[in-house]
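Yeah, one chain of the complex is gone here, protein chain that is, but the others are all in their spots.
Here is subunit A:
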Amino acid sequence: MGVTCVSQMPVAEGKSVQQTVELLTRKLEMLGAEKQGTFCVDCETYHTAASTLGSQGQAGKLMYVMHNSEYPLSCFALFENGPCLIADTNFDVLMVKLKGFFQSAKASKIETRGTRYQYCDFLVKVGTVTMGPSARGISVEVEYGPCVVASDCWSLLLEFLQSFLGSHTPGIPAVFGNRHDAVYGPADTMVQYMELFNKIRKQQQVPVAGIR
């Protein structure tokens, strides 16, 4: 597990999501990246059940349960700004049992699917973010395998991102700055995906014409 940066690629003007993804993958292939199968990251949102809310009137916290095809035997449960729990995939069954405390939000499932590319020690995953039946945006994940400290290799990652994202290169992810010198872990990647999904969900509320 190396250092990973997850970012959103805006849809090119006058193009569909699918066309923009193709444009991006073609660029990667020209760079010399090799296709290595597919990937999928999904996320489901849970509310705290109304019955468990205290009388203080506090707002219910949202909990996100996520899966990542890179870690097929694990399940990630995260609170916003909160702790991240890494559990076995059985955790899904447990959530059904915990219905009384956490309730699944209706039609909240959001996921990104796409192709996985390898270029030297870099792993690039370009995915289409879908919510229900519709495509909402594009996610780009770049992982640099050999390094384990995020702050060490950010400039290196940035240079690589610039090589194929051009002007859409993202800024430094928030998780990179949180813990200086700490070993980067899978949970940090999931936090980034969670933030990306939340951002895309919010975008969806604003009526955007011509995305598709």
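By definition in this document, a contact is a pair of C-beta atoms (placed from the backbone, for glycine too) under 8 Å apart; a residue touches a chain by one contact, two chains touch by 3 or more; residues count from 1.
Here, contacts and distances are computed from a predicted model.
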Protein name, per the UniProt record, of whichever chain is missing from view ("Coatomer subunit gamma", "Mediator of RNA polymerase II transcription subunit 27", "Pyruvate dehydrogenase E1 component subunit alpha" or "SKP1-like protein"): "Mediator of RNA polymerase II transcription subunit 27"
Hidden partner chain, touching residue among A:23, A:87, A:105 or A:156: A:156
Identified contact with the non-displayed chain, of A:12, A:49, A:98 or A:147: A:147
Residues in subunit A touching the chain absent from view: 1, 32, 119-122, 144-149, 152-153, 155-156, 159-160, 163, 181, 183
